[in-house]
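The complex is shown incomplete by one protein chain, all other protein chains being positioned as in the whole.
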Amino acid sequence: MTALPRAHDPASATLLDRYAAVRRQTLALAAPLSPEDCVVQSMPDASPAKWHLAHTTWFFETFVLAPHVAGYTPFREPYRVLFNSYYVAVGDRHPRPERGLLTRPTLREVQAYRQYVDGAMQALLETGRGTALRDTVELGLQHEQQHQELVVTDVKHLLSRNPLAPVYRARWPLLAVASRATGWIAHPGGIVDIGHGSGGFAFDNEGPRHRALLAPHAIATHPVTNGEYRAFIADGGYRRPDLWCSLGWDTVVAHGWEAPLYWRRRDGDWRTFTLYGEVDVDDDTPVAHVSWFEADAYARWAGARLPTEFEWEALAAGQRVDGNFADGGALHPLPAPAAAPGAPAQLFGDVWEWTASAYAPYPGFRTAPGAIGEYNGKFMCNQYVLRGGSCATPRGHVRATYRNFFPPEARWQFSGIRLASDA
Amino acid sequence: MTALPRAHDPASATLLDRYAAVRRQTLALAAPLSPEDCVVQSMPDASPAKWHLAHTTWFFETFVLAPHVAGYTPFREPYRVLFNSYYVAVGDRHPRPERGLLTRPTLREVQAYRQYVDGAMQALLETGRGTALRDTVELGLQHEQQHQELVVTDVKHLLSRNPLAPVYRARWPLLAVASRATGWIAHPGGIVDIGHGSGGFAFDNEGPRHRALLAPHAIATHPVTNGEYRAFIADGGYRRPDLWCSLGWDTVVAHGWEAPLYWRRRDGDWRTFTLYGEVDVDDDTPVAHVSWFEADAYARWAGARLPTEFEWEALAAGQRVDGNFADGGALHPLPAPAAAPGAPAQLFGDVWEWTASAYAPYPGFRTAPGAIGEYNGKFMCNQYVLRGGSCATPRGHVRATYRNFFPPEARWQFSGIRLASDA
Amino acid sequence: MTALPRAHDPASATLLDRYAAVRRQTLALAAPLSPEDCVVQSMPDASPAKWHLAHTTWFFETFVLAPHVAGYTPFREPYRVLFNSYYVAVGDRHPRPERGLLTRPTLREVQAYRQYVDGAMQALLETGRGTALRDTVELGLQHEQQHQELVVTDVKHLLSRNPLAPVYRARWPLLAVASRATGWIAHPGGIVDIGHGSGGFAFDNEGPRHRALLAPHAIATHPVTNGEYRAFIADGGYRRPDLWCSLGWDTVVAHGWEAPLYWRRRDGDWRTFTLYGEVDVDDDTPVAHVSWFEADAYARWAGARLPTEFEWEALAAGQRVDGNFADGGALHPLPAPAAAPGAPAQLFGDVWEWTASAYAPYPGFRTAPGAIGEYNGKFMCNQYVLRGGSCATPRGHVRATYRNFFPPEARWQFSGIRLASDA
Partner (left out) sequence: MTALPRAHDPASATLLDRYAAVRRQTLALAAPLSPEDCVVQSMPDASPAKWHLAHTTWFFETFVLAPHVAGYTPFREPYRVLFNSYYVAVGDRHPRPERGLLTRPTLREVQAYRQYVDGAMQALLETGRGTALRDTVELGLQHEQQHQELVVTDVKHLLSRNPLAPVYRARWPLLAVASRATGWIAHPGGIVDIGHGSGGFAFDNEGPRHRALLAPHAIATHPVTNGEYRAFIADGGYRRPDLWCSLGWDTVVAHGWEAPLYWRRRDGDWRTFTLYGEVDVDDDTPVAHVSWFEADAYARWAGARLPTEFEWEALAAGQRVDGNFADGGALHPLPAPAAAPGAPAQLFGDVWEWTASAYAPYPGFRTAPGAIGEYNGKFMCNQYVLRGGSCATPRGHVRATYRNFFPPEARWQFSGIRLASDA
């Protein structure tokens, strides 16, 4: 794409490699999908896969190429509006619930858009420009990884709405047998350091690093399993208002919830829709696709509570960030592997873990100026923090300080439960 | 496709030819569409093109092949539910507003479904089976022609929702210049015969043939044009509640209507979205995409009224069924050709003409037994009759007795206005 | 109330007496109600009794006193907007669904408003002014009688929403025993005269008188009873989509209808809420509070159909306008009295009878100029005609040509069913 001599700055080379790898991975996730699968929007919360492919590209075009490459020509001018998500400062946006109406550009044209931008990005990165640019590129890659997870969860939701129960992947990954005994890990309480410090990428909402005071408490070694959750259902969990917060109970009644999203009663037993089609509910696997309402109600039923995000982070701070991530290819939570006694299992990967903490700014939090500043701060209302990543999260994307957030009724992410209790 | 000796019954041969021609035409209408264009549903009233392709095929499989071919194997068992539209007697149906969620089967698979059924139909028709079967095949073809019109109007709506204003056809058909002077054709009133008599196909709702008493009246020689309608708008037509029926005015206010569907104000003038993209509004062309509410209000503003469907049919009874139909390829209303003085112009084709008549059964109307009987009768409530066919109607599909019907707020068909007045 | 010399024009005297009688009757209907009962609006379709008391008074102030009495001072200026119903030409209106928010003026103040206007009307009528004025006064009285019926039906709906099942009247009126055998009255068909001719008051929608052509048919001697309707329910009437028009079935499913409005299943049997509280469903009483959808479905189930409004009027033309009206005090349909063989029973009073006719203008219909012209014409869309009056209609208010109209889903009027069939 260019005959210019390559830059020899090793960091540039690394960033370029990383750029290529992340971008390639997005395409790989969309590979099993037909053009039809890529265009439809199954609910306002979700977006078409084609839109994700385009929007992540738009991010690089808007925040990297347009401001940093003199004379850059946008691939198509109208894409500026069409593929803006919510960056008000960038200008108009196509309405979110109408993303599924965009049959044009076609998937093929969006793929050409990606190639065009990738070419320009490669040329730019090879020049080895300064740190500010590199920070924005890194943000764009982290952003793309977030959308990779959404490609998986949005496609799962779409396919689940089809009576034919189509399959995204063919070979069922559950081979392991769990050998686990859930225990508790106690914490004496006291002041801990919370939030991202120096070193490595982090989103703005992970800082500033600050001190928090914990009460004595304990956290479960394992996430709650389908088998444990099945007992909650069998005990009338979805029919007992005393277990639910008021808003949660209203939601249960309004939507007729009686199990996690994707669970279906068949001949008196539970089946569940997965990216591999409909399968039996496996009792040893962490429960997924529950809302905060359900996590909170389950915890109350179990005589426990959800951990605060600070308690969770204090536990995670000393742990290695490893687990069942998207790169492993399962794209489904797996039964617990053997773990050292008293050590947390499945803290990272498998399922995002709802915390008791409403999503709020850390003391001293300031949003960045301009459109980039709209990244996280504006969502700090009526959402709850989830921690730890899931089986749909790209490896390397999460860390102990990472704060994901969703409204308490959201269920289409791989969201699960880890219990805590007062000491 | 078969080695059996051909039937030599000429009528069979004709029906088979006709079958092939109608089916081919449906594919031709979908040819300019991408797989993405074919899967999306742009509003609950509309259906994806892929669904039309499949549902018309389902009709032949359900009502012809399954009952008449011993040992017929359906192409795919779940299609029975998936592509049923509203035939309750046939069994479950996939919910209409969720037709756009069916990314699978893909367009390619639906095309294979068509081929499979076409093969079986050809084999069946070559055997030259009896009259009852032939009547059902004819109904299936008429049914498919109705869906051909919907393919055109539903795709137009879908493309209109895309800010890129995509083009279904490239070459703009408006070359003719109108040379017209609207006049009135008087009728003295009296008893007339209404409805389909003997000879040729007709839908059940066109009979029984019966007598109706007309008051003396007159009907306009031409449909209302864009230029005339523009004057209505300029005179505050959309801001004067006295011109509208109560429900119509509520609709104007609720949706902020200020012009026909697809009209867009650009720099103080009107443009309109067409299957050829966005173009200037042409004053000599019949106005299209107006609701019954708008037709009724326009007529009141013009000091006239809409014709009853009986008045319309009395006028049409003596006329040749000719005009700007889908086969002509314009897929857009055209300016009026020269017409004999005092003769009606554009009575057939161009635009469906709203009548003052609520859609109701004719005296003695009975629905056929079984699922086929659900064809027309069950919609006889809160709809109005339209007459004459449009530029999206297949030639040969309409006749003087043909009754189309839509709710008074519907605008996405090529629906227009012809005035009447009391003598 | 005035020392002016009385007019001696006997017609004036009669109109004044009639004015006083009608106005008194409205107050009598509201007498059993508490101030609380009079202010609440139980659904958007209904209005508070206080609003009816005020709006009928507003009609006289707006259309009689203000234009005809020099120097007339309105009782309270803001009432002009507050108590306008839908007369757009008069100016702004308080939104219909917010009528129940008007706790002020209090019931007492509205009663004072009535007295003030009644005083001014009395003074005006005593002067014996010209015919045009008298026509408007008569329209105002007919208008008030229509609202008297609404006071009854709206209060019934309000009280039905109270779990305490409050009683509007104490003594249950059903003493008669029915002695009936339903038969059919045949009509040979042919041209009949329809609509109001000369002589006496009629609403604009009852004219112009014109000719209509009837097909041979027969009409039932009696309205359908609760007992007959109970059989329809028992036969699965509310669970068989083939009996319903498409829109009707959607309504049944959306609202979970399984019986007429006010019917309640108690211990396996049907009870119904009345103005006398909750009582057993009486099998000999005409069924009431059914929608057009239910009337149409019942008729289909019974192998019959609804009469057109022209067929109904042809039957009624020769009959005496007598029956169970509001003045009789029952305020509930009653079992059929003995009737001459082959003569229609309960044609007037008891229940309004749904017809098959969509509400539309008669040939040559013109609305009156100005606000008064908004009376009836603007509602001629998506409504059906009912004929004959009910037990809540004031005696003397209806006649053979009277056209009431409601949307096909409306059930809170005393609306019932009389069958017809093709000859």
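By letter and in written order, the chains are A, B and C; residue numbering begins at 1 in each of them.
Rule of thumb we're sticking to: a contact is a pair of C-beta atoms (placed from the backbone, for glycine too) under 8 Å apart; a residue touches a chain by one contact, two chains touch by 3 or more.
Because the structure is a prediction, the values reported are computed rather than measured.
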| item | value |
| --- | --- |
| In the full complex, displayed partners of the excluded chain | A, C |
| Sole residue of C:163, C:318 or C:369 that reaches the chain not shown, by the stated touch rule | C:163 |
| Candidate in contact with the missing chain, chosen from A:82, A:107 or A:212 | A:212 |
| Residues belonging to chain C that touch the chain removed from view | 34-40, 42, 50, 78, 81-82, 94, 98, 100-107, 158-159, 161-164, 166 |
| Those residues of chain A which, in the complete complex, touch the missing chain | 86, 88-89, 191, 210-213, 215, 217, 241-242, 244-249, 292-293, 296, 356-358, 360, 363-364, 374, 377-382, 408, 422 |
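By our rule, only the chains that are shown with their structure count from here on.
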| item | value |
| --- | --- |
| Chain whose mean Cα position lies farthest from chain B | A |
| Interface sides of chain B and chain C: same vs different residues, half threshold | same |
| Rounded Å distance, chain A centre to chain B centre (Cα mean) | 47 |
| Computed distance of Cα centres, chain C from chain A, in Å | 60 |
| Gap in Å, rounded to a whole number, between the CA centres of chain C and chain B | 39 |
| Junction residues of chain A, two or more chains touched | none |
